[in-house]
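Every protein chain except one is present and positioned as in the full complex.
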Amino acid sequence: MSITYLEAIREAQAKLLRDDKRVFIYGQDVGGTFGGAFKATKGLAKEFPGRVLNTPISEDAMVGTAIGAAMEGMRPIVEMQFADFSSIALNQVLNNAGTIFWRTGISCPITIRLPSGGTKGSGPFHSQSMEALYSHYPGLIVMTPATVEDAYTMLIEAVAIDDPVVYCEHKYLYYHLKADRLPSEGLPVGQARIARVGRDLTIVSYSAMLHESLTAAEKLAREGLEIEVVDLRSVKPLDTATVLASVARTGRLLAVGESFPWGGVTAEVIARVAAEGFHLLDAAPARVNAKDTPIPYHPNLWSAHRPSSDAIVAKARQLLRE
Amino acid sequence: MSITYLEAIREAQAKLLRDDKRVFIYGQDVGGTFGGAFKATKGLAKEFPGRVLNTPISEDAMVGTAIGAAMEGMRPIVEMQFADFSSIALNQVLNNAGTIFWRTGISCPITIRLPSGGTKGSGPFHSQSMEALYSHYPGLIVMTPATVEDAYTMLIEAVAIDDPVVYCEHKYLYYHLKADRLPSEGLPVGQARIARVGRDLTIVSYSAMLHESLTAAEKLAREGLEIEVVDLRSVKPLDTATVLASVARTGRLLAVGESFPWGGVTAEVIARVAAEGFHLLDAAPARVNAKDTPIPYHPNLWSAHRPSSDAIVAKARQLLRE
Amino acid sequence: MIENFLGSTADVGYNRPMLQTARPKEKPGIAGPPHERYFDAFGWMLLARTFEEKLASLYRGGRITGGVYVGKGQEAVSVACGIFLRKGDVFAPLIRDQAGRSAFGEPLVDVARTYLGSRQGPMRGRDGNIHRGRPREGQLAMISHLGAMISVVVGSLMAKRWRGEKGFIGLTTIGEGGMQTGSTHEGLNIAAVEQVPLVVVATNNHFAYSTPNEREFACQALVDRALGYGFEGYEVDGTDLAACLDVIGSAVKRARAGRPPQLVVASILRLAGHGEHDDFSYVTEDIRKQPFARDCLQLAERFITENKLVDAETLRAWRDQAAQEVEQAFSTAQKEPVPEGTEEDWCAISTRVLCDQAE
Partner (left out) sequence: MIENFLGSTADVGYNRPMLQTARPKEKPGIAGPPHERYFDAFGWMLLARTFEEKLASLYRGGRITGGVYVGKGQEAVSVACGIFLRKGDVFAPLIRDQAGRSAFGEPLVDVARTYLGSRQGPMRGRDGNIHRGRPREGQLAMISHLGAMISVVVGSLMAKRWRGEKGFIGLTTIGEGGMQTGSTHEGLNIAAVEQVPLVVVATNNHFAYSTPNEREFACQALVDRALGYGFEGYEVDGTDLAACLDVIGSAVKRARAGRPPQLVVASILRLAGHGEHDDFSYVTEDIRKQPFARDCLQLAERFITENKLVDAETLRAWRDQAAQEVEQAFSTAQKEPVPEGTEEDWCAISTRVLCDQAE
């Protein structure tokens, strides 16, 4: 058997619907015979009648409705058609979902699935990675699974958690990533993972960029360089301890992210390591991000905009020379 | 004569309306005899009939309308009643205003005024500092004036610039800050300012936190410590050169901001200094931010949530001990 | 045929929304109150007015931190929003709903606690004044962004339906200004799509802060929006308590009976500033003389007196009781300790192990 990242997301939702009658799925085109723009809910409306519901094109109300249901004990999963459209729901997510527990003591267990990140030809409005916006504000947990296994177990955990979770699933990984089987358990949420062991440099990454980083590490391995790669798994909370422990071993840090540079995950990672692990660093930390422009439509421009394993290799070499 | 930060903003707008017939002001309650929730446009509707217009409570449409007018050659100033409500306009700002020039080559000269930051008793939805959200996305200039003079000259420049500008004016400074007169010119946009010279530690700050930082520097001066304080003025573009030059002099960096910690201005400042000025640092850089919860209503909680000069002093001492 | 009187059982079939304005019933010398809940409602109005007058005076005395927003002139509409709700219902009030909140069961001392910043208040000093709520008791805690609570109520009602609860409804309020937000639109539309038992009471008090109707919307009547969402729509004179009880009470009844979502649009003038910091000098003399500018509480009192529904003694006793309850609430709250920053754990989520450690 072989299962893709996308199928893992569908399986996780099927399991959730099966095991917990408080769970329902709410989003544009998730229901009917259709099962979502990416088919992440294919077949679920039929298997779980009345619990996989199409919504109007109303992201604000989709999230507001989920919040109300969650406060009344349900466990809604909201699918945004693309992460980029969650900008319309941002107010409900940040100011409503993110503040309810702290203000009132009532928890708000909603899970918002954001099909994120760039793919060829998708352009400025169907390619965004929005984890930094959601992580900046208090009250939310932001997950960024990079593997089929994590896509599965983290989504199940997202729904189990009593707090609002923004679950960033990467569209590039949907079909590109396969696993043999689904695990019954994963690492605890909030814990990063050493995806590759090394001793010369630590690359900290997450989501699709984990794979570019691993490829870069492979390439550098051919030159005898041993790169350690950390997969953050969730960017909020961010597992500083695991990152610091890795930097303690390697003395060097390169943070890699697909979102825009200013204030992204990479800035936060470097700020933490610089503040808490300054003495561990043998050289200046560095970061590789997308460019600070909208995400281009044309594949030639897109591949120059997005961090590639080559760009990571180049930056890593530079860092190792210091 | 004595002029407040708020009056400087009103004067700048009066001058802009007087000198440039392309300028108009668009926002809730800005017009009529009222002149805005904070009176930043008091009297302007009368002096400039038909050019200071009340809008419906429709932040998305307010910004959309301004974008359309700007593309047709006008120079709109949009006032948000509170920065916090700009979450509703966020999509228009990030995805429309921020992408137009890059996508089409047509510039989009809008200025969005965000009455920002905490004041006593204002609570979670009337206290926010949103500069990090706007800086993360490409295509925008984000200004954060900390002085009466900058409030004035930077607003005039904001409107002159051919690109969208998010102008974060701090509500706490509205009445607290006074100057003798308004300058005819300021530092160029994008350039930070050394607000206080020192040699033991560099504090990088902006907006209201500049003043807490200066107070902290005063307090530390009594102990013989010479603190240099940098006022960023605009957080995007962020003047890394001035910050690095200061750190080169002091060897130590403390970044202070009022917004939430994850991915805020302080993270970006530290990431840049760590990456580009690692060898300049004699100790770990540090940051002081607000707490990672919604902004509390009760003054006791608020003053514990917001960075105070005492918190800055404590962190600075710790940093200087290293 | 729609019968406005709550007493009547003749509820109606589904047809296009009827734009129906209930007018004060002026039957001179009638024997009893014009609505079975009239006296109750009057009591809540009196309590709200008395409380808010005290609150405003405390505000002027610098005793309140943060803003004070009162419902002066809107008590009749607001009380009618709260008084027909029962346990299991969901109420999402806004800034001018003291009367309705009380009528739905909010203890007055919790209001005083919120304004005075007692740590024993429902928001524990974390949030203030009008944002208070008691979600466990069905009263949601509003966020400021206008319109955002409508879809939240929709979701609560869907959850109740799924759980098999019966007979519940949701009621939420909005101003004519708030009706122009995108969030309101999406919330109203999704309510109609989900066919939840919802009543939305919109009060056109002719101003959004300082902005008059002509810069807010350009339709002839806001109630016409009902049509475009598939709501049933009604207008009501918000200065007339009996009419408010009739029209809003009927809407509540229709929602409970499983009819489509209900929109009631009340017309009134805000008889105070937007908040107590505001002198509302932008409200012209001319507007203050309009029929919609009458004071609902005075009108109700006059109606009671003129029709000799109760004697002067009783009225005085009611007033005294209100004053006493208000005194009591403030004096209790005043004695309570305030929150301290040192006692907060500064974690915004309930799963404490997942609190992020960024500083």
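Lettered A, B and C in written order, each chain numbered from 1.
Here, contacts are C-beta pairs under 8 Å (C-beta built on N, C-alpha and C of every residue); 3 or more make two chains touch, one makes a residue touch a chain.
On a predicted model such as this, the values are computed, not experimentally measured, just so you know.
Asker: Touch partners of the unshown chain, restricted to the chains that are shown, please.
Answerer: Counted over the whole complex, the chain not pictured touches A, B, C.
Asker: Among A:23, A:37, A:78 or A:94, choose the residue that contacts the chain missing from this document, as touch is defined above.
Answerer: With A:23, A:37, A:78 or A:94 as choices, the missing chain is touched by A:37.
Asker: Looking at C:52, C:75 or C:186, which makes contact with the chain not pictured?
Answerer: C:186
Asker: Touching the absent chain: which residues on chain C qualify?
Answerer: Answer for chain C: residues 16, 180-186, 189, 192-193, 195, 214-220, 222, 224-225, 227-230, 260 touch the chain left out.
Asker: Could I get the residues of chain B that touch the absent chain, sorted low to high?
Answerer: Looking at chain B, the ones touching the missing chain are residues 24, 55-56, 58-74, 76, 88, 91-92, 95-96, 98-104, 106-107, 135, 138-141, 161-163, 189-190, 236-238, 240, 268, 272, 275.
Asker: Against the chain that's been left off, what residues of chain A make contact? List them.
Answerer: Counting only chain A, the missing chain is touched by 28-29, 31-34, 37, 53-60, 81, 84-85, 87-88, 120-126, 261-262, 267, 287-289, 291-294, 296-301, 303-305.
By our rule, only the chains that are shown with their structure count from here on.
Asker: What chains, if any, are shared contacts of chain A and chain B?
Answerer: C
Asker: Taking the mean of each chain's Cα atoms, which chain ends up nearest the overall Cα mean?
Answerer: Chain closest to the assembly's C-alpha mean: B.
Asker: Based on mean C-alpha positions, I'd like to know which chain lies farthest from chain A.
Answerer: C
Asker: What is the distance, in whole Å, between the centres of chain A and chain B, each centre taken as the mean of its C-alpha atoms?
Answerer: Computed value for the inter-centroid distance: 30 Å.
Asker: What's the distance between the Cα centroids of chain B and chain C, rounded to whole Å?
Answerer: 37
Asker: Report the inter-centroid distance (CA atoms only) between chain A and chain C in whole Å.
Answerer: Here the centre of chain C sits 41 Å away from the centre of chain A.
Asker: Residue numbers in chain B touching 2 or more other chains?
Answerer: Residue numbers touching two or more other chains: 84, 87-88, 124-125, 262, 267, 287, 291-294.
Asker: Could you pull out the residues of chain C that touch at least 2 other chains?
Answerer: 123, 126-127, 131, 143-145, 182-183, 348, 355-356, 358-359
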